[in-house]
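Notes for the one structure printed next.
Removed: one protein chain of the complex. Kept in place: all other protein chains.
Then we have chain A:
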Amino acid sequence: MGRGTTAEMNNRRPALTMTGALSLLLVLMAFGAVMIGPYELSTGQVLAVLAGQGDEQARIVVWNIRLPRIGAALLVGASLAAAGASFQALFRNPLVSPDILGVSAGAGLGAVVGIFLALPVVAIQVSAFVGGMVAVGVVMLVASLVRNTDRTLTLVLIGVVIGALAGAMTSLLKVLADPYDQLPAITFWFLGSLAAITDDDLLPALPLVVIGLLPLALLRWRVNVLSLGDEEASSLGVEAGRTRFFVIAAATLITASVTALAGVVGWVGLVIPHIARMIVGPGFGRLLPASALIGAGYLLIVDTLARTIAQIEVPLGVLTAVIGAPFFVWLLARGRRGWS
């Protein structure tokens, strides 16, 4: 009994310290990122602008260009990593990424339809968001019609099928698209970018992400139990099917919202939860905030690189893959037996 309470304190205090330390680090990194760019700013200049002073040019750079983009990088990174951690726990597989059920393929098709019809940017974003949600909705609907005792495997397989169908339709539209104007836009969308982000893009996505994170945070203990598999979770008193539905819906809402904003940004949702699990362990109550914080920091670094290392913008998806893929191999190589 005495030991039980000791274990409790031992476990919880470092977790809070860790969350606090990561948050502080994130603020410092964001501050640093504001200073970096073609138009360099000193610490004093940034502080002055944040205090409502500073010269006109610095104010425009900070408020209109850098901060929206930094905010987007933090939001997209946190969202993808949180969704990835959720899907990995749900599918009991650490190799799962947030687009396992076809949300990226669906959002891609939605975006391509929007680009093909030459819709305004906002409409393309809405179309991508709807495409992502519809794709996963169709996957869940079809999976519920298939009679198979292994629900998660059924979901994954139907996800592959729906993803392939959406990919096929996307390819068809690419063939039909205007090769000088629309095709490059489609290509860049699938590589992901935060270059064109403004406040107006960011503000609608933010509440959607919060709405998605809320059920994940509330259900955090049940997500742990669900990662033992349906049968055991049920015998422990969890309504497995219903809980899984809410977790998938929430994680999909998050992923679709930020994918509509940034295009397809791969690898974040796959790699970051691994790093978070190495630091705070597999308990979802700690894994979810840790993944979100580390994901935010990671994408901030990558996006700052994307806008500064070359004369032109390097597509985000290229960088996340170039950094993420070898890192993942390193993780696997150092990995002991399990997935810690």
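Quick note on the criterion: a contact is a pair of C-beta atoms (placed from the backbone, for glycine too) under 8 Å apart; a residue touches a chain by one contact, two chains touch by 3 or more; residues count from 1.
Note that contacts and distances are computed from a predicted model.
K.L.:
For the complex's missing chain, which UniProt name, "Electron transfer flavoprotein subunit beta", "TIGR02588 family protein", "Iron complex transport system ATP-binding protein" or "4Fe-4S dicluster domain-containing protein"?
P.N.:
Hidden chain, UniProt protein name: "Iron complex transport system ATP-binding protein".
K.L.:
For the chain not shown, which residue from A:S23, A:S144 or A:S234 touches it across the whole complex?
P.N.:
A:S234
K.L.:
May I ask which residue of A:L218, A:I309 or A:V329 touches the chain that does not appear here?
P.N.:
A:L218
K.L.:
For the chain not shown, which residue from A:G37, A:G167, A:P204 or A:G281 touches it across the whole complex?
P.N.:
A:G281
K.L.:
Considering the entire assembly, which residues of chain A contact the chain that has been omitted?
P.N.:
Residues of chain A in contact with the hidden chain: 1, 3-5, 7-8, 89, 92-94, 147, 149, 218-222, 224-225, 227-228, 231-232, 234-240, 277, 281-283, 285, 337-340.
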